[in-house]
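These notes are about the structure you will find just below.
For this view, one protein chain was removed and the others were kept in their places.
After this line comes subunit A, so read on.
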Amino acid sequence: MSATVQTPTTRPQIPVTVLTGYLGAGKTTLLNRLLTEEHGKRYAVIVNEFGEIGIDNELVVDADEEVFEMNNGCICCTVRGDLIRIIGNLLKRKGTFDAILIETTGLADPAPVAQTFFVDEEVRAVAKLDSIVTVVDAKNVVARLNDSHEAAEQIAFADVILLNKADLVPAAELVALETRLRTINPTAIIHRTERCMISPTEILDRRAFDLDRILAIEPDFLGEDAHEHDDAVTSVALRETQPIDVNRFNQWIGTLLREKGLSILRSKGILDLKGSPNRFIFQGVHMLMEGDDGKPWGQDEARDSKLVFIGRDLDAVELKAGFAACVA
């Protein structure tokens, strides 16, 4: 037998949105809103507390969060076994879905959910991680950030942050709060909400739009503290204006994620690869990553490459030097 086979072309991948956030932040409110409002879309929803959803919807499935380590023996390489099974079953239904929504429990690490969509071939063939939405309670997110690892990780993984209960916090405090969230995660879109009031289009099927935000981020000015080693979740943004050599980049990012993947929570990038007419888009969670050709560069468009790392104990100087060495 051979370890590779041709796969016939398949239907388009269904976008998957992951909802994280502490208990009481407003996840259930948001889910109920998405399920009840008239939008003409068909969503499948995978929840962890079936009883909390007050709606009798046949597309709501109850899940037990079953995080499995993969056989490589690494503690950060984990997947959600229950999701693999449930999504496989959902796809047997007649008709397709506009989106799949996955709610995680309050303290859950979003990594295993995201990694499931990178690792499992059957899931990957039918569904694609679109975005991670983190709902935070504007009133007590600071306290949570100070007393737990999980809160910072949920911020770090977010593509969209709903700063909920914003009406209960003075405007000046909200600005300070957003600044704090930005130091953890500069790429996420932050929406201030009351009772999770937001249009579904702001959180579902976002990918194409959100990637442009990576390009908009200014690269870090690397000052004195660039060698700082501490436990806080921070980010490093890098930019190169010369085309990147694909082999050098693969070698570098592969080694980097293998060695530092425990502390690098998320990585994202848009690259100008030498010899390719298209943007190369990639994202990673810990040691696992996926990459794809994006839309072509315009005729007169200025090309550059941007990378963002979010994690603990990031060595900005080393990262910058490593990326610079990938220039073709």
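Things worth noting here:
By our rule, a contact is a pair of C-beta atoms (placed from the backbone, for glycine too) under 8 Å apart; a residue touches a chain by one contact, two chains touch by 3 or more; residues count from 1.
Note that contacts and distances are computed from a predicted model.
The listed options are "WD40 repeat domain-containing protein", "Acetyl-CoA acetyltransferase", "Xylose transport system permease protein XylH" or "Cytochrome bo(3) ubiquinol oxidase subunit 4", and the UniProt record of the chain not shown names that protein "WD40 repeat domain-containing protein". When you scan A:Ile14, A:Ile84 or A:Ile100 for touch with the missing chain, the hit is A:Ile84.
Take subunit A: the residues that touch the chain left off the picture are 1-8, 50, 58, 60-62, 64, 66, 68-71, 81-82, 84-86, 89-90, 92-94, 120-122.
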